[in-house]
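Just one protein chain is left out here, and the rest sit where they should.
For reference, chains read A and B in written order, and residue numbers begin at 1 within each chain.
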Amino acid sequence: MDNNKEQQEIFQLFLDSTELNNLFSRRQFLKLSGISIVGISALSPLLARAATSPLIILEQAKGVIIADPTKCVACRRCELACTEFNDGKAKPSMARIKVARNMNFGPKGAYAGQNGEGNWGKGLIVQDLCKQCPHPVPCADACPNDAIVAIPPINARVVDAKKCVGCRMCQNACPWEMMSFDTDTSKATKCTLCNGKPKCVEACPAEALTYTSWRDLTDKVPVRISPVAMIPAEKATMCYECHKK
Amino acid sequence: MAKFGGWAGKVLRVNLSSGRIWTEDTVEHYRDVLGGTGIGYKVLWNEVAAGTKPFDPANKIIFGVGPLAGTGAPCNGRTAITTLFPTCWPKPLVGTGHMGGQFAAELKYAGFDAVIVEGKADHPVWLSIVDKKAEIKDARRLWGQGIRRATIEISQELGPDAAVAAIGQAGENLVPMSVIMNSYSHSAGGVGAVMGSKNLKAIGVRGTGSVRIAGKKEAWEKLVKYHLSLLGANNQHVVPSTPQPWAEYSSPTRWVASKGRKWGASNPVIDTGTCDPHDLNRIAYRTTNSAYYLGDIAWQYTVRGNGCTGCPIRCHTLLKVPAVSAKYGIPETGMNTCGGLNFGRSFFKKFPDGPRGQGNLEACMVGMHMADDYGIWCNYSQLQRDFIKLYYDGTIKSKIPEKEFKSYSWDKYEGGDPAFLFELLPRIAMKDGELATALGQGTGYLLEKWGLSEEQWGEDKDLLYWKMGHPKHHSNEEVGQCGVIINTQYNRDVQCHSHTKFTRNGLPIDVQKRLAADIWGTPDAVDAMGAYTPMNMGKAQMAKWSLIRKELHDSLSLCNWMGPWVASPLKERGYRGDDSLESMLYTLATGDKKSREELDLVGERILLLHRALTIRDMGTKEMRTQHDIIPEWVYHDPNNKPVYTKGTIHLDRDDMKLAMDMYYEMMGWDKATGAPPAEAYKKLGLAKVGEELGKKNLLP
Partner (left out) sequence: MDQEKTNEGNKETQEREALYQSMAADLIRENSKAGKLVLPEEIVHALHTKHGLTPVGGGAPDGGFSMILQETMKQQGDLREIPGHDGLPRYYSEQYMSVAYARLLVQKEGDPLVLIAETVRENSKVYPRPISRDTFKNEPFALTEEEMVTCLEKMKAGDQYNDIAQTMTSEGIVYLYSTLHLDPDYASMLAEWLDVGQYRNP
């Protein structure tokens, strides 16, 4: 099937669905977005229709970083590479891969004392990574300014700093607490997969990180918090368009 | 924006007597000495008068880190803790304890380059530093508890990623042989009691800030990767321990990785494998210090490596030995490296199942468990060597009351039963009994207290005693005259590894000589170990370089156990490293452009300050005869082999005289006294220091 024909088909399907005539199932959507080369990004003008119709469906990410906690040696070079090589400063508190918070006592934190994981417990170092969530994307959904978008070709979910107003709603929305906040610029930031060559993966001296094709990790990793962000009303309406009975 | 990157910008000052907390501008006050030991020496010079004693409130303790701490520069997680050193005998002088872990980085992220504590609180306190804000907090509930409980409780308050530097009961009880520890296994030797004397239990730091890199991020990334490409294994050993497919050479080094050598207690097991030096994603597997120190038995009990912030080497090892939990009631996991790992076993003359069997391993686990919680220092295992001698030659029995002697299970000790340590170590920390109290004083004061001759101690080559209460640390047993020169220069055992890393790196002597010619001007700067030749200027040059780089690293925050990086594992570079790494990292991180030579001058300035402090506080300029002492055993061979033949490490008295002459000449110091003249101070921007010494008649 050649690209042009494919593109036309997708176009048509979308046009039909957004006319509220067809029940366009998530499965159909994903099936198409999964195989199409051109994909939805070509249709973004259609979807990002001004302020009245916010974007809530993001093109699926092409890759994801997977971490092996049994190999992590707690050196934190991943955190340093993330911020130094991307932001020009060493600022692990805004690293988009997060190790330090689990390093001493494990994911359960200091109240686990010497009875949890981490350097003070049984030794396992759990690295927290952005799962590049498929739809729904909690951080993107929570953003009142649609500042979190999928950037082709990798389609990592990325904060558009120009649009970010620093409200931190995204931080409250991510169940894994993976959103970072740069206190120097007052902007949110998150894992961008470094355009397909993640710097953390390159920096790890223990082969504990792997960059691979995207797969859904959202139901495989325990959450850290109960998210308290709300989806802005305009976006909630959009949910209804696909998910209504 | 700050003019320079690298530095956080502020030095935190705390007076525990008055409760006053204030800050100083780092660059304004301390740029000329960089950080770390530089700041320590400068503060002691300017603010702590000669004659002050370590436990006086007027003594200051300076936790210093450098502009590179907290960055992605490899091997930067070091904090230098400078103060008047309690075990320094007969007169306390300036000394530094060094600790790794997370403290240095966290302090930078909290906005500080150093913490300077003076005075004494009237009740136990701990210092909380959270993102530029410091508070003195009540530590009465933590006092009397070990380092671990204090750390965990403070972490519960500050957050799980806080870094906590704490003392245990040993420091609280003013036991000179005590440490300050952070991040579970990282200790700074000899300085715990100074914190204890100030009623300071701990410093807890939490920082969410940043360290700015002045240079372009692309350039920084390139430099960091370049540096990584030159790394070897622990101690910058650049040759693998066993023949590897990629390697031209192999020699028993710390690069122990090999296919089939596994981290056996990792779940699942990890094969350390063939670590090609070009594979920067496997640097962490090159080193497994548990196996290096405890023997092959340790592989099955090794979980993984660990270490300082941002360092890929992981020289600490996390061990898991289930048996110790059942046998001794201690946790099955334990972690440390080098002297810390060796702590427990070093007390015992032998174990029933041999020097590197299960008994040895268990003694290490038991030793670490207690030493790192009570916060006891080993003084580079001098504590243990002294103990062995004093026991087996009957001194202990003769010196302590009979009742006390009988309270120890000496049969367990002689039998190599690690359980013996439960009787000894807590008592040292608690100053319980005459034996424990004496041991905790440090060798110098112990000898004095028990009327033993220091000279006699210096004659016994197995004791490794050097001078002023401390042992040798990489001297002639491996680096001939250069090692001896280095060992004369400090007031505690020298924490200098610049020289030994090179000579032990595993390269054949011909290659080492070729590299030496590049770095120190002549291939004759290095000899093969045990095949020493007479002194020459190259060796003096190497000694000077080693010492300057040690101070530079301790002030920049670079690990002197890894750097300098003058050799590399790369055959395509002729095994050459890069002697300019420090200056390149410094320049790019801070934006303060300095060449290798210029930065070395700063290092020399810091070294000179240490010399000035020592002279001032000793009250003499006769350094050559009073301070730069060489013990007798350096000059004797047990088999009476002649000097400069193969198979002996001893040196010749006259040749060593020449060696010191050459060293002083190289430093620009007076040969007769070993004291720097006014010109030497002037040349390095320390004219005022020279003047003050001149007023006290302490210039040659």
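In this section, contacts are C-beta pairs under 8 Å (C-beta built on N, C-alpha and C of every residue); 3 or more make two chains touch, one makes a residue touch a chain.
Just so you know, these numbers come straight off a predicted model, no measurement behind them.
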{"item": "Neighbouring displayed chains - absent chain, whole complex", "value": "B"}
{"item": "Touching the absent chain when the full complex is considered, from B:355, B:523, B:668 or B:685", "value": "B:355"}
{"item": "Candidates B:415, B:508, B:668 or B:685 - the one touching the absent chain", "value": "B:508"}
{"item": "From B:133, B:259, B:349 or B:406, residue that would touch the chain that is not displayed", "value": "B:259"}
{"item": "Residue, one of B:52, B:156, B:274 or B:580, that touches the chain absent here", "value": "B:274"}
{"item": "Options B:220, B:249 or B:374, residue touching the unrepresented chain", "value": "B:249"}
{"item": "Residues belonging to chain B that touch the chain removed from view", "value": "242-249, 251-252, 258-260, 274, 276, 292-293, 337-339, 342, 354-356, 381, 464, 474, 477-478, 504, 508-510, 528-531, 571, 639, 641, 646-649"}
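Keep in mind that, in the parts below, only the chains that are shown with their structure count from here on.
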{"item": "Contact set on chain B toward chain A in their complex", "value": "70-72, 105, 108-109, 148, 151-152, 155-156, 159-161, 183-184, 207-213, 216-217, 220-221, 224, 266-268, 270, 280-285, 303-307, 309-312, 314, 318, 320, 331, 333, 335"}
{"item": "Chain B contact footprint on chain A (complex, rising order)", "value": "70-71, 73-77, 80-81, 83-94, 100-105, 109-111, 113-114, 118-120, 122-123, 183-184, 199, 202-207"}
